[in-house]
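One structure, as structure tokens, below. Some questions next.
Missing here: one protein chain of the complex. Every other protein chain is in place.
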Amino acid sequence: MAASKGFFTDTTLCIGCKACEVACKQWNQLPDDGFLFSGMSYDNTVHLGGSTWRHVAFVERPVPLNTQTDGAFSWLFSSDVCKHCARAGCLESCPTGAIIRTEFGSVYVQPDVCNGCGYCIVSCPFGVINRREEDGRAWKCTLCYDRLRDDLVPACAKACPTESIQFGDLDELRAHAKERVEQLHERGMPEAYLYGASADDQPGTEGLNAFFLLVDKPEVYNLPPDPVAPAKKVKDAWLAAGAAAAGMALAAVGAVFFGGHRA
Amino acid sequence: MGTSFGRGGATTFPGDLVNSDVIVIEGSNMAECHPVAFRWVMQARERGATIIHVDPRFTRTSAVANLHVPIRAGSDIAFLGGIIRYIIENERYFKEYVVNYTNAPAIIGDDFKDTEDLDGVFSGWDKKKGKYETRTWMYKDVDPEPAGGTRESEAGEKGQPIQRNPIQAEHTDETLQHPRCVFQILKKHYSRYTPELVEETCGIPRYLFLKVAEALCRNSGRERTGAFVYAVGWTQHTVGVQYIRSAAIIQLLLGNMGRPGGGIMALRGHASIQGSTDIPTLYNLLPGYLPMPKAKHDKDLATYLRLNTSPSGWWGEFPKYMISMLKAWYGDAATKENDWRYDYLPTLTGDHSHMNTVVDMADGAVKGYFVMGENPAVGSMNGALQRKGLRQLDWLVVRDFQLIETAEFWRDAPEIARGDVKTKDIKTEVFFFPGAAHTEKDGSFTNTQRMLQWHHKAVEPRGDSRSELDFIFKLGQRLKELYANEYGQIRNWPIRDMTWDYPEIGPLKEPSAEAVLHEINGYTVADRKPVEGYSSLKDDGSTACGCWIYSGCYRGGKNMTARRKPYWEQNHLAPEWAWVWPHNRRILYNRASADPNGAPWSERKKLVWWDEQKQEWTGLDQPDFIVKRGPSHRPSKEARGKETISGVDPFIMQADGKGWIYVATGLQDGPLPTHYEPQESIAKNPLYGQQCNPERMEWIRKDNPYHQPYDDPRFPYLITTYRLTEHHTAGGMSRWLSWLSELQPEMFCEISPELAEERGLKNGEWATIRTMRGEIETRVLVTRRMQPLRIKGKLVHQIGLPYHWSTKGLVRGDAANDLIGFVADPNVSIQESKAFTGNIEPGRKSKGRRHATSGRLVKKLPSREQDRDLPKVGHKPESKHGYKAEQTKEGNI
Partner (left out) sequence: MSDHNGSSAPVWPVLRQFAKGDLFALDGSTAGSSRTESLASRTKTADRVVGSVCPYCAVGCGQLVYVKDEKIIDIEGDPASPVSNGCLCPKGAATFQLVTGSHRVSDVLYRRPHGTEWEKIPLEQAMDMVAERVKRTRDENWEDRDKDGNPLRRTMAIAHLGGATLDNEENYLIKKLFTNLGIVQVENQARI
């Protein structure tokens, strides 16, 4: 198995350009999500979904950042993405085995296996994964699984003009992220912290393979303060797993007959 | 920039901004409009540089800057003038640099009078002609050759001074104390641009202004450098050129030119906009900033060369460039005896720039129009007037990827929807040709840092799509055939003799772009071998060269623009990546990175220096200087042309080799930037009785009405227009793409909560915005990022409008440019679209948008035209089609 890979999204370097959103759509050949003016700052994508796997949040705040030497206002940007959780709710709930953990430690939905049952959708504590209306299957960020196979950086990280999205070996990313937080603290930004960088930070997911550096509460960025994979909530995990396994077998049979040839 | 430093191009490149200690971004929304170039600004910030964004809006650039300074749109000269005053009053200028490398010590003639003396007008205003007679602005005892009249000074978004006569200061005072020296004149000119004045003009609190001024001063000098970054937020004003001049003065005073991390970074907006001024699709220029001949003056080659050849400085080489160009164009037909067929060139009789073409068109004087890769029905000001012009044409050729609004003006336009105009009444014949994409053709773009980069053809164009190269080439071939029997007429000789023999390649028999590049580079006529660079060009017909400043881009028969040596294999200037004009120099005027003796000002900021042993200039960059000319060289009195350049003249294109703090000749509206209000403002000029730039270009027409100069009760708000990251210009390359369209799917306006409250506007709902030119409907985005400014106790509201949408494409909306009138800068004929007035009301109030082309939109008020100009400035002569401006070079059109 290769070293686990992931994203470190440093929101203090983001300029909100949305290159990540488009580079992702380009590489993965994703359709648009409709043309709706949201009235929410410059965010017309609004959330991650079946055909939007990177989403930049725009937060207008009536308080300045400590690095701004004047003003009473700040505008935060954060490029959201699937977190590829260590305990992934979607994967644990998938009855068909369509969702797998790859050799890169990422969580991948196999489109030729997914039957669109939707269990994963309700099991994601972040609301990342979703079905695409036109084909019924569940889709989300693949961490550019196909690119990783050929040693290419994921499309979003490659395009990002300001290195807000950093891709690499998780161990290195975590070490670097820690240093970055310390550096920002030294520069007078004590509010900087890591979101989901480790199991200690976020027991409910046991840590994220795509983690973030934030400067305000998670809710401000529309991230849950305390996400928990549903299976973790069940006292007897083994029992839960057994039930899931039975469900999987049933669903798998169904999938053979109803899943169709969609890939 | 051309008038200040000698060349119009950006003096540096975005990658060098990482070396800056302070970066002031003003007139540019760099993070949004040039995100990848902004990469370097972010890196500079991470290295500890201070990033300052001066802008009416709090944008994505402001969000990541250390300091956002909200400013009233259209008041930048007051702000920058305030900084100039701060530098002088506090003696923060880089004295050794200023004394040696700028014209600050030059003594100006006794007849010069400043705007301080004349209430906002310089000496020399000719009321009858409606223009300045600029002779009094000259250095003392130097006679600007009068016969040439006013030369073209700048062109397009960037410009190039063409000619300055034998201008070298006769008298100087290196102590900078002489009351008539440039430095003292400068000091007096800006003496009233105090922090208090800045506050009441720009709406910038004193403490904030002082923060910026101090950050700039603190980060300049031997050890530190600062850079300015601007874009069309500065150029699109009736005093646009002077905005840039203000920054040039600051950078010269602080000694930031020609040095790492210094300079002025002009950010252009299109892939080859720099290229299209270097090899100009502009009326007033020939390739390489050679001026188009003027009917009245440039009667023959000898006169033309005499008027354009500078007795001092690099422009002494002028005849070599012109004759080589004529030789490239006419081949064997160009001989010494026939003046190299100079007499084939058409001549100018005035301003023939875009806006004049449009009004001519609207009045029926233009019959045929080619539009290639541009969408004026959306992207140009006063859209309704543009469309009216298109309706009067006999024929129109549009070349684009898809049917843009300009191609379908006859059936898809606001006036058609409203019923003011009927499709079947429009006589214009329209040809739509599908264009080839950059991936379907070979060719070079010149980017914002003067870099020519080659793109290779990847695939053949689909269907009937063809490149412009192919289209023009084959059109030329056809015309040569059509005229084949009419070469008895002299007027057809240029068509006969024009060299047009490019090799045809590939399945589509397209002309070879590389062969065209070869001609642009230049070659020796005898063997057609590419020349090494412009130093090889001759004025005896033995060399041909299509564009002298690009000479060297095909050196040794190698396409230098296609070089792609990875950046990690070379220094940060990346000299082996593509090719930069001139002569692959990456930072212009880099002689100034060394002190007068030729040593770097500091180790930290070294770039180019004099190697005593080798007796030549060397360093990290190609020296932008005569390589073997030592720092101690002083020219003799008899020297002419480039021999006049001394060892301490970093600005070699200038007639005196100095950076021009004061522009003695070459600008039409004054030697020093002066604060004038926009044509339509919310304030009376707080500094002078003269409200607006007296030299501005106006078009007095019913279909181009102006608001009152200020305090127009019908139009109480200030409007500014701009781009968003997610779209491109008039939308031709973005509104048809789903991936971009979904990111910004509708036209909207940005307003403050205070203005929303005042007008009853609600976030996400609709608003109607109106000027006398037209009305549009937009969605409303209420945001704290728009901040009302307090000016003299009065709250001033600004409305922000992106301008990407129109009636076609995946996402639609009204076009902001329909609101904007024709009024322009006199030096470069660029319109004022960054500051004008208008009104806003809630709801959709304009079912069927109205425009001035179909009648009056608002009630008439008494004219207050007289409030724009002092009585002594009076009214400019009016000519055909309502065009009102100075009696131009050649009389009026």
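Labels A and B are assigned to the chains in the order they are written; within every chain, residues are numbered from 1.
Here is the rule we use: a contact is a pair of C-beta atoms (placed from the backbone, for glycine too) under 8 Å apart; a residue touches a chain by one contact, two chains touch by 3 or more.
Worth saying up front: this structure is predicted, and the values here are computed from it rather than measured.
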| item | value |
| --- | --- |
| Which displayed chains the unshown chain touches | A, B |
| Touching the absent chain when the full complex is considered, from B:Val22, B:Leu286 or B:Leu307 | B:Leu286 |
| Residue among B:Ser738, B:Asn763 or B:Ser879 touching the omitted chain | B:Ser738 |
| Identified contact with the non-displayed chain, of B:Gly379, B:Pro788 or B:Pro826 | B:Gly379 |
| Positions on chain A contacted by the hidden chain, ascending | 1, 17-19, 21-23, 26-27, 91-92, 94-103, 108, 110-113, 144-147, 149-150, 152, 155, 158-161, 241, 245, 248-249, 252, 255-256, 261-263 |
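Following the convention adopted for this analysis, only the chains that are shown with their structure count from here on.
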| item | value |
| --- | --- |
| Centroid distance [mean C-alpha coordinates] between chain B and chain A, Å | 44 |
| Residues on chain B engaged by chain A in the complex (per definition of touch) | 31-32, 35-36, 38-39, 42, 46, 58, 60-69, 208, 211, 724-726, 738-746, 748, 763-764, 779-781, 783-785, 810-811 |
| Footprint of chain B on chain A - complex, ascending | 13, 15-19, 21-22, 25-26, 31-39, 41-42, 44-45, 60, 62, 67-71, 73-77, 161-163 |
